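Take a look at the structure set out below.
For this depiction, one protein chain was excluded, whereas all remaining protein chains were kept in their positions.
== chain A ==
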Amino acid sequence: MPSAPEGMNRTGNHQMIHPLLPTPSLWQTKVRDTIPARFAWPLFWNGDQFCWDLTWEEISECSSRRAMGVCGCCGALRPRYKRLVDNIFPEDPEDGLVKTNMEKLTFYALSAPEKLDRIGAYLSERLIRDVGRHRYGYVCIAMEALDQLLMACHCQSINLFVESFLKMVAKLLESEKSNLQILGTNSFVKFANIEEDTPSYHRSYDFFVSRFSEMCHSSHDELEIRTKIRMSGIKGLQGVVRKTVNDELQANIWDPQHMDKIVPSLLFNLQHAEEAESRSPSPLQATEKEKESPTELAERCLRELLGRAAYGNIKNAIKPVLIHLDNHSLWEPKTFAIRCFKIIMYSIQPQHSHLVIQQLLGHLDANSKSAATVRAGIVEVLSEAAVIAASGSVGPTVLEVFNTLLRQLRLSIDYELTGSYDCAVVSTKIIKEHEERMFQEAVIKTTGSFASTLPTYQRSEVMLFIMSKVPLPSLHHAIDAGKAGENRNRLTQIMLLKSLLQVSTGFQCSNMLTALPSSFLDRLLSAALMEDADLRLFVLEILISFIDRHGNRPKFSTISTINDISVLKLKVDKCSRQDTVFMKKHSQQLYRHIYLTSKEESNVQPHYEALYSMLALISIELANEEVVVDLIRLVLAVQEIAQINEDNLPVYNRCALYALGAAYLNLISQLTTVPAFCQHIHEVLETRQKEAPYLLPEDVFVEMPRLTKSLDHLVPEVFFRQSKISEVLGGSGYNSDRLSTPYIPQLTDEDRLSKRKSIGETISLQVEVESRNSPEKEERAPAEEITYETLKKAIVDSVAVEEQERERRRLVVEKFQKAPFEEIAAHCGARASLLQSKLNQIFEITIRPPPSPSGTITAAYGQPQNHSIPVYEMKFPDLCVY
């Protein structure tokens, strides 16, 4: 029989003792030393019956009613619950819990739930005593009993019982013995899985969170025990989370004070996966392979935690992750950081994923001055996270995301150029150029992966945004002067265009007109981006990725003259109406760009390849008859560049242009399937093959171009002739008039004034400037003798005509720009009324109105008129005038 606790006055249930009774410590200890427990419960006369089953209170109540003398025999009384509790402990702790007595206790607790808290208190008292006396066998038994009671009695009365229970767990956790810590944790985990229906406002888990987090960091000497303690810690944390996460009234587990402990503890265990596995597993561990490692457990716990995080809690949960990665410098090898964020992104509720992205972006900003490798790590993580979050990654602030990335890009360029993080302060850190480069590449890649998650309309918005950030010389933006400024501009332009290229790859717009608005195209095609060979190539690539919507691009990656294009298996759709409108509006700009780009001396093979792809893709994606005609004219004009050679291009460039023309005309002739056209092209190609193979792509666009020394003495048969082409195509219904007119690039104001300034907005009037007054050009064969005089005349003439045309255009534009709105309206209105009267006349001639024209007309003007009005009576609404 267990001896009575010392200091019963301190730990006993004081309020049970009636004030009239003598101090319990005195008589309890005295009597119990002499009477065995099972006989300690005397018969008690209660009115007219003997009571065996009276509780302590009942007896003390009775005794207070009677004379004090009766109490003498009450000295041996022990409350029944205590007796039941005592009985579950065996004589020898090795024997384990006395099962039958435990059943009795459980039955008693179930039938008298109000006693549960006292049972708990007594059990805990015994347990604390046993811990103090190192009687661990009894400790285990007490815990087992508690667990069983807890499981049996999960009802509303559990609340008070839990108090004692938690105190016992805490007591076990305070111990230095790992066994007790684990025992306590296991009980706690069982408890955590019970759902309580009554909240307990005053319960606090501070100690548990602190202690479990500490256990997660256990540094016990023995690996096996250390692993066990760490696992216990993780399970404990999981328990706390489960217990509290759903109950707003309980301790808020999402507070930073808890999160700052829980999250790093889990990450710490997650991070040590390799370390633990690399140690040779003992045979014991090998057999328990099915058991989880701390790493797996930590991962599961982290997932559970994040899965439960609500909108407002994400921040508190993610911040410790970022700080942990900072502190343990885990951005640099980045595998762990990526793993962490993969876990986060996959387990978090998808509608919250943009919050994570935002926090990462914020962290990137906060780390602006950290080493490039750290920033690169963060950006890589961002890129991975964005892919997982897919459509949810960007959230409501689309441009903010890209703005941050572009800002980082610019900062990095600055760092690279200035060589320090801060211009004013001499930085101690050395900036490594190649690391900055790596960072920039990472940012560009990330920009791409973000953009790929966006819907089409947002993507083109983003592209506009990026384009607007490209520094271009204009009136509004003074460009940095000086060599450094120019260098910086160039780098910025390159980086931004690269990002743009990333964003545009894989972009499939159904409507070119909305995807490529004038504001975008104007900037992209601006002269400033044409001077530099790299930039020029980027611009071409971006255009190509826009135009190529059927993945035909790879088929044109090498320039060649193949006999049968069917081997390419081109995917061709009919050019849509919107595309036709787009070409009407912007084709001249595009042609001009192609023309001017081909003229550049610094072009190398990739440029020509890009030009070829561009021409080919326009022909496939956007071509109608008119466009085909224009493209042929354009290519012939390009041939002329090489032929006349005003710019003194080197032989390579000229050959390349000839070859480009040959390849394209070969392609287009087969696309148009006009036999005579194909015939002509074929003939020229054959002649070249014999006479001048260096004018064919097969000889030019190879690693070692086989060129000739001089291109001065070429026979006319090696050239494609405009007159011939217009003749053969005219026969097949193509516009031969237009075909026979040589292409001259449309000049913009930008060119006219200077290459460095542009006039605010160029109103694009679709007036084709054609110099019809130079018939020589049409007829001119290369062999024909051209004198200086004729050339001069031709140029002066065409310029004069052009000047007139331009003047007229300017007047019109000016009128529309300067005249008050009413005046323009009146002008148009006058025309409209003229039309109206004409229409009235026509309608008067016809006696009866057509049966149902009103429907179509009202629909066309969007007027909700349901009743039929004869068309001739209908007035055009005023709005239509404007």
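Definition applied: a contact is a pair of C-beta atoms (placed from the backbone, for glycine too) under 8 Å apart; a residue touches a chain by one contact, two chains touch by 3 or more; residues count from 1.
Just so we're on the same page, contacts and distances are computed from a predicted model.
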Looking only at "Ras-related protein Rab-30", "Iron hydrogenase large subunit C-terminal domain-containing protein", "Mitochondrial cytochrome c oxidase subunit VIa" or "Rab5 GDP/GTP exchange factor", the name UniProt gives the absent chain is "Ras-related protein Rab-30"
Considering the complete complex, of A:217, A:437 or A:550, the missing chain is touched by A:217
Where A:77, A:121, A:270 or A:540 are the choices, the one touching the absent chain is A:121
Contact with the hidden chain, among A:164, A:669 or A:740, goes to A:164
In the whole complex, of A:194, A:323 or A:565, the residue touching the missing chain would be A:323
Absent-chain interface residues of chain A come out as 10-11, 14-16, 57-58, 61, 114, 117, 121, 124-125, 128, 132, 160, 162-167, 169-170, 174-176, 202-208, 210-211, 213-214, 216-219, 256-257, 260-261, 264-265, 268, 320, 323-324, 327-329
